[in-house]
Structure formats: structure tokens, C-alpha cells
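The complex is shown incomplete by one protein chain, all other protein chains being positioned as in the whole.
Coming up: subunit A.
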Amino acid sequence: MTNRGVRDVYVLGGNRIPFARSGGKYLKASNQDMLTAALDGLVARFGLAGEQLGEVAAGAVLKHSRDFNLTRESVLGSHLSPTTPAYDVQQACGTGLEATVLVANKIALGQIDSAVAGGSDTTSDAPLAVNDSLRRTLMKVNYAKTPQQRISALAKVRPGQLAPDQPSNGEPRTGLSMGEHQAITTKEWGITREAQDELAARSHQHLAAAYARGFFDDLLTPYLGVTKDTNLRPDSTPEKLATLKPAFGKGEGATMTAGNSTPLTDGASVVLLGSREWADAHHITPLARFVDAETAAVDFVTGDEGLLMAPPYAIARLLQRNNLTLQDFDFYEIHEAFASTVLCHLAALASREFCVEKLGLDGPLGEIDVEKLNVNGSSLAAGHPFAATGGRIVATTAKMLHEKGSGRALISICAAGGLGVVAILEAAE
């Protein structure tokens, strides 16, 4: 293989459909419908109809088995050239960002010149499976050789077996839901209810302001009559949020409510990436350079670390590799799985004990200027269709850097399974 070296990779633009609360406006939309719509909006924005791209990488967390080739099928249903290759990626809530990393690396290596990364998720059209007991019984029916055997196998079906197996966001190894896991971490780090509600209210206010100034006009395409994220509450205040009852955790110390946790959401997002040459040839002004990325994982099963605490580990490694300090950024985009997740990450990064003992550093990475955090709102307001969040954040961040005309941004996304994906973007010169 010839060594072509590594070249710069740019985020050129993005598109998403508005995110809608589960069971609402997108009740009849499948992952494929939504991902295709997100792709077509991107194609229209950049005039790419009929164009062959290097590849499209995307995925969904909750996926029907019939969607084994979700991304390829979406490409075939879109206005991109059918000769554009595609594949599925799945890394829980990190899917969208991990897909971006994958295609960025291929572009950097010169294997492809352009790509789309993204994701789609719906809990409205979630796959329901027959439960394991019924599935085993039905398999026996399937393998029966005589009608007699088939009838006797079928006769073993019991009413209790008819309850479907629903997908849950519970961790398979602990049986705890993500919220229950986070409630433990929140308590450990002593994150207050007030701090969480304040962060949540700010997310709503920031997102509403971004919509009001037309920030999303070239990042979003309406879908099924929805023009804005349906979870958005522009009039949200800490005082209103303080009236909600806790949803996760028990007793006195329970601080996590439906208001400071992200709701189940449906939606899809995509990001367009390319080399400088490809961007120039298509007269597209790059928004940001995709600098580097890191994924970390923690052992939450034994209780050694909190389920959603991998990002600080990834951040530490990424900063070290790029000779940067935590304060060298103009924007911090930290996915708000829960308000307390963000606050736990910030507390951990500022904690000498955590940074020395867990991250093996000489001292704490320090505090960040919260005025630079999620300045156009994040998942608490927009909602969080798992695999679609990465694309939303990458495109939004790239545009923020482009608007500023300089600077650097840190993106951080926590994911089920004790995973965390983080990345650095810089404004394109």
C-alpha cells in the first residue's frame, strides 16, 4: 500500500429533522424514513442530487432486524447516487459521533474524499420481539417434522408468553436503567437539584434563542409538519422545573426529574465531511476541521465507575495527545443525557482526587467557563434520539466555530455500556 500520509478533514455542513418527543408527531415514521429525510435535506442544501459520495456511515440504537442494512437502504431511498456505498454503525448514544470519526479517518487517509455520517432513532417505532420463552416454543414449531408434532408444540404456548419483549434502556449486566445508574453517580458527586434544574432551564433558553435568530435555518429541514424540536420549552425556568417530582433515585437524595433528564425522542441527523480538495471542487466553504477523537470505556459493572463517566477518561487522553489543556477551548458541547451527567463530568474534571487517582494525572484538569458550555442548547431541550445526537452536535458545533471565525471546540458524548466518545473541532481557516 502506498503511504499517502494524513490530510485535513473538514465538517462541511449538516442536516437534521426536528426531534420529536416519543409517541408524538413521528409515530408512523421508521428509522429508515427519518434517516432518508435527513439525507435528502442535506442533498438539497448542497445540491448533491445524483452525486456519488465516498460513503455514508450511520446507524440506529433501537433497530428492527429488518433494518440490517439501514443506512444503505436509506441511501438507496435518497437522492444520492445509488453508487454511494454505506454501512451501519452502532455504539449506543455514541453512534453518530463514532460514525463521524470513522469516515473522518478514511478521508484523512485518502481512502475517500467525502462522506456523510449520521444516525437515526425512534422509540415510537421500536422493535418489539416475542419473549424468549415464546420464541423457543415457536422455534420448536418451526422445526417440527409432522403435523402432529407441530400441533403438540403449538399447544405449549401459554398466555404469559404473549407479552412482547420490549427494548429498554436498561443495562443488560446490571438490570438498572440508565437513570437509576446516573442517580447513583449524581449522589456520589453530590450534584444538587438546583444546579441540575438551572442547567436544564438554560438548555431550553439557549435552544429557543438559537431558533429565534435563525441559527438552525441551514442545519435543519422540517419533517412531517414539524418545524422545531417538540421537546423545546422556551419559557422553562429553574423555578418551574423545581416543582417536578423526582423520577430516578429514591428518598431524600433523589434529585433527577423528568425536567432535568432527556425524554425519549425520535429523530435523525447527518453531517457532511470532506477533504479540502473535495470542498473546493464543490464550492463549499468548510465550517470546521475535524481534529481528533478518542473513545473511552469504564468498568461500571463492578461499580468501579459510574455508567456514564467514560467521557472524562477520553477527554484526558485526547487533551494529552493534542498537547492541550481543558481551558484551551472556545466551546464545550457536552451531551446532556441528564443535567447531572454534565455536572458530574465537570466536577470530575475539576477534582484533584479524580484526576490523580482515576485518570493518573498530576493534578486536576480544572474548571471550564460555563458560559462556553452548550451555548445553543443541547439534548435536555432538543431531545435525544440516541444515534442522532452525535450528528446534531457535530454540525451545530462546526457552525458555531464558523460563525466565530476562529477557535476550538470540545465535543463529549456519554453512552450506554460505560462508553464515552469525545472529539476536537477547530474553525476552518
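Here is the rule we use: contacts are C-beta pairs under 8 Å (C-beta built on N, C-alpha and C of every residue); 3 or more make two chains touch, one makes a residue touch a chain; residues count from 1.
Note that contacts and distances are computed from a predicted model.
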### Task
Would you kindly match the missing chain to its UniProt protein name, picking from "DNA-binding protein", "Cytochrome C biogenesis protein CcmF", "3-oxoacyl-ACP reductase" or "Phosphate transport system permease protein PstA"?
"3-oxoacyl-ACP reductase"
### Query
In the full complex, which of A:V11, A:V43 or A:L62 touches the chain missing from this view?
A:V43
### Query
Which of A:Y26, A:W189, A:Y223 or A:F248 sits in contact with the chain that's absent?
A:Y223
### Query
What residue numbers in subunit A mark contact with the hidden partner chain?
37, 40-41, 43-47, 49-50, 79, 214, 216-218, 220-224, 227, 282-285
